[in-house]
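There's a structure below that I have some questions on.
Missing here is one protein chain; the remaining ones are kept as they sit in the complex.
Take a look at chain A:
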Amino acid sequence: MLQKIYDWVDERLDITPLWRDVADHEVPEHVNPAHHFSAFVYCFGGLTFFITVIQILSGMFLTMYYVPDIVNAWESVYYLQNEVAFGVIVRGMHHWGASLVIVMMFLHTLRVFFQGAYKKPRELNWVVGVLIFFVMLGLGFTGYLLPWDMKALFATKVGIEIAMTIPVVGPIAKTFLAGGEIIGAQTLTRFFAIHVFFLPAALLGLMGAHFLMIRKQGISGPL
């Protein structure tokens, strides 16, 4: 049945080359853990991506209950965690996944660094990777405020004070991030928008570029 549907579409649109192009590529022996167990270090990039997918999915589901409003934010988080079935698990996935993404990304960066895999011709991919790193930190920073509890509030106050210390543009950066004079209602909605729309969009674009480049250039050779 599935095969028939696929054939029907393929006959008309010739989709096979599209996915063949993505799916068919040789995995060199030196990155295959079945040949050399130490090749497991090549998994960290993929793991980062895998956890990112979990973050996007669990985040989408969390917004079904979450409200970015100072009166209701904490209550809605409390409700989704304690009253909704599997709320603890879905929120837990997003909470722990956030830390795990940073860990995996760090390990991936270490691997690339110590293998010198960032060298010519892959410098540009390193740069994009660093941009992804900053976007991830931004996602972590903006997401931290959303539960609107004491920890979130004061962590954000400190974070914005840090932004304030940038020479010249500090005060502007502070007002821009807070959306006003104080960390309050406007900060919360602003952080929510950045967390669920702006940064994920940037992240998807950068990840696309990251993957395109690795496919174009191929993975770096053995040490």
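Please note the rule applied: contacts are C-beta pairs under 8 Å (C-beta built on N, C-alpha and C of every residue); 3 or more make two chains touch, one makes a residue touch a chain; residues count from 1.
We adopt the following convention: contacts and distances are computed from a predicted model.
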Which listed name, "Pyruvate dehydrogenase E1 component subunit beta", "Sugar ABC transporter permease", "Glutamyl-tRNA(Gln) amidotransferase subunit A" or "Ubiquinol-cytochrome c reductase iron-sulfur subunit", is the one UniProt assigns to the chain that has been left out?
"Ubiquinol-cytochrome c reductase iron-sulfur subunit"
Please pick, from A:58, A:125, A:142 or A:187, the residue that touches the omitted chain in the full complex.
A:58
Where A:76, A:125, A:156 or A:187 are the choices, the one touching the absent chain is A:76
Have a look at A:45, A:68 or A:87 and name the one touching the chain we're not showing.
A:87
Positions on chain A where the hidden chain makes contact:
54, 57-58, 61, 64-65, 72, 75-76, 78-80, 83-87, 89-90, 93
